[in-house]
Structure formats: C-alpha cells, structure tokens
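Omission of a single protein chain aside, the complex is shown with its protein chains in their original locations.
Think of it as A and B in the order they're written, each chain with its own count starting at 1.
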Amino acid sequence: MKRIEANRVTAFYGGFKAVEDVTLAIEPKHVTALIGPSGCGKSTFLRTLNRMHEVIPGARIEGEVLLDGEDIYAPGIDPVSVRRTIGMVFQRPNPFPTMSIRDNVSAGVRLNGSRRKSDLDAIVEGALQGAGLWKEVRDRLDRPGASLSGGQQQRLCIARAIAVEPQVLLMDEPCSALDPVSTLRIEDLIAELKDQYTIVIVTHNMQQAARVSDSTAFFNLEVSGDPGRLVEMGPTSQIFTRPTDERTEAYITGRFG
Amino acid sequence: MFRYVTAAVAATVLVVLLAMTTFLLVQAWPAVRTAGGDFLTERQWFPDATPARFGIAALLWGTLLTSVQALVVAVPVAIGSALYVTEYARPAVGRWIGYLVDVLAAVPSVVYGLWGLLFLVPRMVPLQRFLADHLGFLPFFRNPDDIYGKSVFAASVVLALMILPIVAAVSREVFRQVPRDLREASLALGATRWEMIRTSVLPASRSGVVGAVILGLGRALGETIAVALVLASTFDIDLRILEPGGNTIAANIATKFGEAGEIGRSALIASGLVLFAITLAATVAARGVIRRTGVVGRP
Partner (left out) sequence: MSTSPVTSSALRTNRMGRGEGLAAAGAGVILTGVAFWLTPLQGRADFLVVAYLAGVAAYLVGAARLEGRRSVVDRLAAVLMVTAVGICLLALGSVLVYTAARGVKALDWYFFTHSMNGVGPRDDAGGAYHAIIGTLEQVLLAALISVPAGLLIAIYLTEYGRGRLASLVRTVIDVMVGIPSIVAGLFIYAFWVLGLDRGFSGLAAALALSILMLPIVVRSAEEMIKLVPAALREASYALGIPRWRTILRVVLPTASAGITTGVMLAVARVTGETAPLLLTAFGFDSIRNDPFSGPQSSLPLFVFSQASSAFSTAVDRAWAGALTLIAVVLLLTVAARLVTRRNRLV
C-alpha cells in the first residue's frame, strides 16, 4: 500500500531540537510536498522517513514512523532494509564519480546479490526509461556518470533510486541545483512516477509545489533557534487558495520566507 | 630593505645546499671511478681491499626488499586503522586514536631498533620457524640453514611500525575529505557500512592512498638505525627473508663507516647519493599523486 504515517516525530541533532512533534500522513501513489522557509526542519523531517537522519553522529528521533502500519524505528528493524524500501534523491546530484552510467544505475541492485548480466541490463534500461534518460544515454552507458550535465545527473540519480524498486521515493529539493529547463523536465517526470511510487518532495519553490503535488504540508519556525513545526497540511489546491492558518497564508503570499 | 635580507638568507641556503651537493659528488667520484660500471652490479663490499671489489647490487636489493615488505605489513593495518577512525569511531575516540598512532611516529628510530632487536626478534623466532616449516615451499620462506633470529622479515616488521603512522595519517585525511553527499548516496540505496565504504569512500580515495603509500615507501627506504640493529649484515641477493642476513644502503653506511678507508668512505658516499636519488623520486612521485587529489601531503 505504501502509506506513511508519522506520529509525534521530534528530531534532534545532539541536544538541539530541529523539528518537533510532527504528525502527518503520506498517502500512497500521491505526491506530497513539504514547504516552508529555510531552516524550518523540512529536510530534517524528510530524512527521518528513511532513517537517514541517524547517519549523522549524535542525531536521533522520538516518536514513530509507520510504513503500512509498521514502525520503521522499532527495535529489530534494520535501517539498511528501510533504506532499500524508501529511496532518496538528494539536493545536489551525487552520482558515483568512478562508476559508469550503467554501473551507477545498477549500483543498488548489485549490492543485493549478483544477477546475470542480461537481468542487470534490463533493469538498467527500465530504470533509465522511467527516469526519462534512456534515449539520451543509451549509446554511452559506459561513460562515467559524472560526464553528464547537471539535469541529466539528477535524472541518473533518480534512475539509480528507482532501479531498486522502492515503495516510496523521497526527494530533497531535487531541482534547486538545476536550471529551469531541467527543473521542468524533472517535474514532468514526477508526475509520471507517481503512478508507481509514493513521492514526498521537499521544496522551497512554492510554484513547484503547486504544480507538482497532490497534498502539501507547511512547516514553520517562530524564532530562529526554535524547533520547526508542522503548521498545516491539506490538499494542495486548498492550501494555496484557502489556507486555514494565517501563517500559511503569510508564507504563500510571500510576506516572509 | 627587509625583503632583501630575507631573500638573501633564502639564497644563501640555496647556495650552501648547492655547495654541499657538489662536495658530495666530488667525494663520491673516486669510488665510482674505481668501480666503474660494477658499482651497480657487484654484490660484495670490499672497497679498501686490493683489488677493490664493491658494488651496491646487494644493498639496493636489500633496501627494496625490506621497504616493500614493510609496506606489505604496514599498509593494510594503516588503512584499516584510518578507516576505523573516519568511518566507525565516535569523533572523540577517533581523535584520540589518531593522537596515539601519531605517537608511534615520535618514537626515535634507535629505540625501535633496540626494541626490535631485544624484544621482537627473539619472540618472532617461533613464528618464523612456523612459516619455514609449513610454508617453506614458497621461495620466500625457505630457510635451509634453519637458523632464526635477525632477518629481513624481522627488520621489515620493525620498519612497518615506523612507517605505519605516516601512511595512516595521510590516509585519514584522504578519507575524511570524501564528501558526505557521496557516502549518503550509497547509504540511501540500502548499503551496509562496509558496502558504503567499498562503493563511496575507497574508490574516491584511490590516488590519495597511493600517495600515502609512496610517502611511506620513501620513509622506509631512508631508515637507517632500526634496520642496522636488526639486520645481520650479509651481501646476498635472494628472496629468503627468514634467513639471517640482508643489508640496506643506509644500514651499510652506518655500520661500515667507522672502519672505512679512503675508497671505502667514497663508496659509502656514492651509495648514499644513490639512496638520495631514489627517495627523491619517491617523494616527488608521492606529492604529484597527492596533489592531484587536492589533499596536501604532510611530511
């Protein structure tokens, strides 16, 4: 089903509380956008959804995150398998520089045991097609991953993420390092991908959130140094036309942030 | 005007170094002239005999053998400890381990030599015997005379301890500089920590680690005293590292210097020049490799 529920999630970096008491639900096969001013903890919260938050030394969370009813932070749950199931695309494209395009895409798949070359080729082609990159790179699969343009690299990272067939795809400001043309291509891609994956996207670009998402969650922090909080969440059209909270309205009308 | 003072000092140092190099070449010449081409091929060392017979073939071989073997022992341990510090340990623990490994570098070489001779060599006899008895079919471990004690093997272990800290320290810097983005890329795909190291950290660090290893090699090539104490100097060329024997250019200078006659001294100086050339090549190569990765190599 691929539904995520967060219950009273609070995320810490050591003693510093970055985000507090977030409760929300991510609907399956939907695109959910997390918006808010910089520093409000939306990226931190995103990273708690696939247990990448704890990779940073001293970082921890309180609360629970349920994937189809199962708490991914329960004891006995291996974070490695959580991350297989919930994939992530990062703000700056990060293909493996010493690997070819083909090896980049299949990197996650190869980690989980050897497959025959023919299987791998099929998986690579499928993922690259899913990411809308196949036509451009089909003739140069052996070239290094870093030889592509910025937008292409990001689509390569998306291909790499979907090659392992995750249930959910988390995207942390995936277009903020890209030019407008690449940005629009990736937004189109997201619209295609949502048929197969549950997608959560963090973005500081409100127009992007309005274009791309079905639901939107607005995060905010009152004073610098305070933890970020979830202010309001709802269907995108409602959030952007008739927000319930005045802080949401202030943000989307550009009065701050 | 101050600028000229400082420039003058700098220039003076250059001139003095140049003068010293010239003197070295001048002093080395008599030996090279006496030995001719044999200097590079002759194994024995009798420069003050008549007729004089001497050459650095065995010394070169011993120098390379001990250094390479020291690398074989030191590099895995150094890289392993560097990875532990950067990838596994908590920051505070990692810092302390780094300090302690650096202390290994502060120990004077004569102390290593003494410890190696009196503590390590006797205790390595059982191990060497074991290797000769059970793996003696390999050319390295054959020991026909069955005498165990000072050997190239033992010297290499002591040498390995001495080069370990520099390889570890530079490797640590190299690993530390792998960007977080890259590590998170493999973690987000569901990699275990070792798989993350294998796919993100190590490939990106390749040239830096190579540079570290070459720096270690340079250090090993030039080490004199520890090796002089632990080797029983002979002038053979073979691969049998468990046998007593072996000699390096540096150790030879140290041990033969006191009794050397005129040609003898000249020959030692000439061998020292060869050693200098080799270590120079290694240091330049290391810096070239490290510079390409953007990590500044530390001496």
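Operating definition for what follows: a contact is a pair of C-beta atoms (placed from the backbone, for glycine too) under 8 Å apart; a residue touches a chain by one contact, two chains touch by 3 or more.
Here the structure is a predicted model, which means the values were calculated and not measured.
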Missing-chain contact, candidates B:49, B:72 or B:100, resolves to B:100
Residues on chain A facing the left-out chain by the touch rule are 7, 64, 66-72, 74, 76-78, 80-82, 85, 111-112
Residue list for chain B contacting the dropped chain reads 1-3, 5-7, 9-11, 13-14, 17, 19-21, 23-24, 26-28, 76-81, 83-85, 87-88, 97, 99-101, 103-104, 106-115, 117-119, 123, 126, 161, 164, 168, 192-195, 197, 218, 221-225, 229, 250, 253-254, 257, 265, 268-269, 272-273, 275-276, 279-280, 282-284, 287, 299
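One rule holds in what follows: only the chains that are shown with their structure count from here on.
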Residue positions on chain A within touch of chain B in the complex are 50, 52, 55, 57, 80-85, 87-88, 90, 92, 94-99, 107-108, 111-112, 157, 160-161, 164
Touching chain A in the complex, chain B uses residues 90-91, 179, 181-192, 195, 199-200, 203-204, 206
